[in-house]
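To keep things clear, I will list the structure first and then write my remarks on it.
Removed from the display is one protein chain of the complex; every other protein chain stays in position.
After this line comes chain A, so read on.
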Amino acid sequence: MISYQIKESPTVYDAIVVGSGAGGGMAGYVLAHAGLKVLMLEAGPFFDPAKDTLQLRWPWESPRRGASTIRPFGDFDAAYGGWELDGEPYTRAAGTEFEWFRARMLGGRTNHWGRISLRMGPDDFKPTDGVTTEWPITYEEVKPYYDRVDRMVGIYGTVEGIRNEPDGIFLKPPKPRLNELYIKRGAEKAGVPVIAGRGSVLTEALPGVEGRGTCFYCGQCGRACRVYGDFSSSSCLVMPAMKTGNLTVIDNAMVREVLTDDEGRATGVSYVDTQNLQEHTVRGKLVVLGASACESARLMLNSRSSAHPGGIGNSSGLVGRYLHDSTGASAGGFLPQLLDRKRYNEDGVGSVHIYSPWWGDNQKLGFPRGYHIEYGGGMRMPSYGFTDWVPAVNHLVPTQDGQQREQGGYGASLKTDYRRFYGASVGMAGRGTALARHDNYCEIDPTRVDKYGIPVLRFHYKWATEEVAQAKHMQETFREILHEMGAIVTSAMPGPETSYGLEAPGKIIHEGGTTRMGDDPRTSVLNKWGQAHDCQNLFVVDAGPFVQQGDKNLTWTILALSMRSADYMLDQRSKLNI
């Protein structure tokens, strides 16, 4: 029987962390290991990859054979969530678009991410293009934290010495698959560099780290790893922090607002138990938001008080502003050289084996910054829809005995084609810098609430000429690479009517920028430590503080910056400043 009164916890925690993904997990880990009593609130259920994974299941163990009807990345993907959640809507202003992916579970979106772990470089923190905004910190200031993350979590890669693609402390990388060797050869002919991937998978034991297994090459990091062989916030940060005895996790706790006293200092948070709808308040000396860029912004905007009439930490009016995802576009084809290929296990690791770091010279291009390319293909585990492309392209090459045939078909010859084309496909996708713009933002929708009665977000986001020009450049590059590797291109060249195949904002799930950091409280929400200018004991540790992303996937930088913020919290506590 639930009480209709709000339950107030008598405990005053040293810190309350909202969210258990990369940002929240790292802050919780550092603070708990330093001896602070930490409460972590997670909106979804507890999740332990060792017990709750769908790793090593076969396609027929799903009645829909892994189709994406329920989970956007298929039945076996670890993420509980998607771009649409029952009872948790969001809206978009007319004529704009944004897709908001949320994973409601311990570890958040680190449960299914690609484990691609790239550092932002010196030119990402201090851009030289004259268009994009600089950060209040340099690569040199963040580098020690990247180094610590490498040692603590583990990452494979190769030392390359590329200026804006800084090297880390690497484990040995997995070798390329056969299609990736063709890609490498073709891309290099097209003037595009290809280097070993950089992924947070333990290809060998990580010195000093206990309780995590080494990768056994099933290629299924996205399903969650039973031996903790990859980085998930749950296995690498939250559960180790719980073992200190200093971190308490309350799951199924959806935070409603940050509570403040008359002076505007944060005193704790209120949350609703999503299972029985009981309302709770908990008190803490520090409040650390790691709920995800948009969810943390929503929470701040919903935390209004006389001291913070526009929402906590929002005297600048910039909470929710400068929202930016990565750009994304893709193309694909197949390699006639790989028809009827020899079968062997090439599952490899679940992150990338190779990628192309940005190589271009912006002086000659119609857009600032750039993108990197990720590659796919190979003899992957069969799943729903994986053969659909075959009858659409089987007429493009002669049959085994040299005959021409019609597109489509059926029967014994089609059955042979399915075998013949298996593992011959290649795909490539660009991930690039989208500009952080004041006019792309989220705000509270004045009329809508979710099923818990919490006002929801309304998004305003439009791509501009720079992002479209980048997508066009991607498409042209992809075709050069496919041509040079001897592939037959099967995706049509998209034109300006589709912005050259540029994905809708939010689709790449790299959104950040909503609580940007900076030295000037009028033009930023947080200082360079992730601390709110307007509220000394409120911090944000997700991708909200990002001033401007590079083309680098964000997770490694979220981890490094959250660790840096947590160190600062400890320092300020010891000086009695917070």
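One rule holds for everything that comes next: a contact is a pair of C-beta atoms (placed from the backbone, for glycine too) under 8 Å apart; a residue touches a chain by one contact, two chains touch by 3 or more; residues count from 1.
Here is the rule we go by: contacts and distances are computed from a predicted model.
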Quiz prompt | Undisplayed chain, where the name is taken from the UniProt record, one of "ABC transport system ATP-binding protein", "Transcriptional initiation protein Tat", "Cytochrome bc1 complex cytochrome b subunit" or "Multifunctional fusion protein" | solution = "Transcriptional initiation protein Tat"
Quiz prompt | Omitted-chain contact residue, chosen from A:391, A:494 or A:521 | solution = A:391
Quiz item: For the chain left off this view, which of A:213, A:376 or A:494 is in contact with it?
Solution: A:213
Exercise. Please pick, from A:11, A:276, A:407 or A:465, the residue that touches the omitted chain in the full complex.
Key: A:407
Quiz prompt | Contact residue for the chain not shown (choose from A:82, A:174 or A:311) | solution = A:174
Exercise. Among A:59, A:336 or A:368, single out the residue that touches the unshown chain.
Key: A:59
Quiz item: Since one chain has been left out of the picture, which residues of chain A touch it in the full complex?
Solution: 50-54, 56-67, 69-70, 78, 80, 174-178, 181-182, 184-185, 205, 210-220, 224, 226-227, 229, 337, 341-349, 379-388, 390-391, 395, 406-412, 414-415, 418-419, 422
